[in-house]
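A single protein chain has been removed from this complex, and every other one stays in its place.
And then chain A:
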Amino acid sequence: MVARHNTPRTAAPRGPAATRRGRADRDGDVVMGMPIKGRAAVSKSTGPPTGPRRDATLRTPRGGILSATAQREILRKAGTSDMTMKEARTSAAKGGLVELKVTGWNKSKASGDADGGVSSLIKWLEKKGSTKLGSRVRSLKIRKSRTEGSDLLIKVAPEDAGALVRMNNYGWAGINITIELMGGPVQDSAAPCSEAEKTKAMLRSVLERRYDFETKFLNLSGLGADEELKKQHIFDSKSTAGKFFPAMMRVLELSFDKPEERHAAVTSVSLANNDLEDLSVVSTLSLTLPKLQNLDLSNNKLDKLSTLGIWRKRFFHLQHLILTGNPLEQNDPNYAQEIVSWYPNLRQLNGIQVRTEDEVAKRTKGAELPFPIRSALFQDEGGIAEQFIRTFFMGFDSDRAALATHYYDDNSDFSYAVNTQAPSDPAGAEKIERGEWEGYIKNSRNLKKITQLPPRQNRLFRGTKAVADAFASLPKTKHPDLASEARKWMIEAKMVPGVPDPTGQSASGVDGFKITISGEFEEVDTATGQAKKKRSFDRTFILGPGTGPAVVRIVNDILTVRAYGGAQAFEPDNAEGWNMEAAPQQQAAPVEAAGQLPAGISLEIAEQMVAELTKQTGMTLQYSKDCLDQVGWNFEAGLEAFARVKDSLPPTAFMQPTT
């Protein structure tokens, strides 16, 4: 019953009621209704449902294995939810692909491109297919593509096919395209053949049967009594029993594209009634689901605290732990105190409240620091810094050579350093690989590693040409959209004195800007246009007054690249009570300022339209937004309007300098 304690604010008050709840919780296996030791068949959902969502126990069929219909139901829901348990792969190992045919695209406005618009179409299909309700839920990849006359044949993983089929008749580059499924998996579609494949399929079916989508609960209680596992004689020999759990965890990992989807999909696990004497067999749970919130270990044979030792310093996010029904309770009367000290976010132990939300909040990282996390300190003047940032990153992703001539001059310095030791995303979204930094190390100017003067000198790039060459040596990038993905950015700016005066009139320098930006980017494969690696960066610019085409020039540009670190650190601790100074990334979305969108056009759609128009026309976001505003948010009309007036638009209407 761990799952129902998901919302501890309402659950488990102190006092006798809490004790009663604690006893009710002794049965850690109510939800699944697995036939375990004859007790679990009766639902003991004594507490009221904790939220508006209906309690899953009321609807889950009793008596063991879910019916086939229920399984399909779970899969169907998983497929439509933000967080997906993958639609079962027909052949997970070889990744059988599904072929789709795209037609109608060759008459588009992009047909003038060198490849007839194929590459931009593929890029658009991937982007659009990855987007649902404005948020990227998974990154859809087109694995293979070829053209046959007017047909574009693409191959994608089976779980991506649905999203693409739904895009049939969508408008792209001025025309509507047709997308049809060419039939099921086209290769390796045969039923699992090898023993390993069969085992995988079996484990997957066990997991799916024991997973409840509504409560995000994975019930692994009473595995020894599981009929399907018994049939496989898994627990008959010690060696298979030991391998079984890690294998199941591996299959669970394979079921999700990304770790964060897995963490979001499974927040509660029960390992009750498994005769566990220690945690060695199940230890991999903490690696597969490190962000678990609720864990039930009741009715095992854990006899002292040390048997839990390997999960100390694991499960940082654990909110509720159940240990009732273990010998430990009698053997070590003070175990509760110890356990509470292990898990800083624990609110309940055995259904009894051990910390209030306030107490947890006070303990959380940084909350006690005298420098709480606030929103960005962005002290702009006349929108100069903001305009620079918008233009810069658009240019860095699309045309670095033009960017170098636009913002850098003969006295501009650029260098970058790689921090290979940086802490990575606490959510563990990206894996570190061998040779991870190969493409960067050659010119990295990390003074901690580069100790000799000549390489320090050589790795400083001065002047437009040197900067452009250095840029060209870096992997192609894609930064998140500044408007629609503002939370992935931390952008701060302030005026600083003493910046060199390019006119030489003021010997002691003039006022300029210091801009510091932390964020992330994806490395893009130049051949396929596919994103392949996510990284984080910190970048410091010194801007001075410009003498060339731009209002400003870059005096200094220092970049640090490091392992992907997520964006959690940018979230303010407590938005209330702080006097926020101008924070452009919160206001950045030009659409939000519009205020009046026609019915049927949501903010997300509007933002996508603005981004798309900017992409297709090269206009700034602001101009794109104004343009769409004028034509009543009709995208096609916006493109037509642009075509009519584009020759009369000022240069400032465009993201890129026209060089």
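In this text, a residue touches a chain if its C-beta (ideal position, glycine included) is under 8 Å from a C-beta of that chain, and two chains touch if they have at least 3 such contacts; residues count from 1.
Keep in mind that, in the parts below, contacts and distances are computed from a predicted model.
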Among "Cytochrome b-c1 complex subunit 2, mitochondrial", "Conserved oligomeric Golgi complex subunit 4", "NTF2 domain-containing protein" or "NAD(P)-binding Rossmann-fold superfamily protein", UniProt-listed name of the chain not shown: "NTF2 domain-containing protein"
Sole residue of A:Ser194, A:Ser239, A:Asn334 or A:Gln457 that reaches the chain not shown, by the stated touch rule: A:Gln457
Of A:Glu214, A:Glu436, A:Asp511 or A:Asp626, the residue in touch with the unshown chain: A:Asp511
Residue among A:His317, A:Lys465, A:Lys494 or A:Lys615 that touches the chain left out of view: A:Lys494
Per the touch definition above, residue among A:Ser150, A:Thr356 or A:Gln421 touching the missing chain: A:Gln421
Residues belonging to chain A that touch the chain removed from view: 313, 365-366, 368-377, 413, 415-426, 445-448, 453, 456-457, 460, 462, 490, 492, 494-500, 507-509, 511, 514, 516, 518, 536, 538, 540, 542, 555-556, 558, 560, 562, 565-566, 569-570, 572, 581
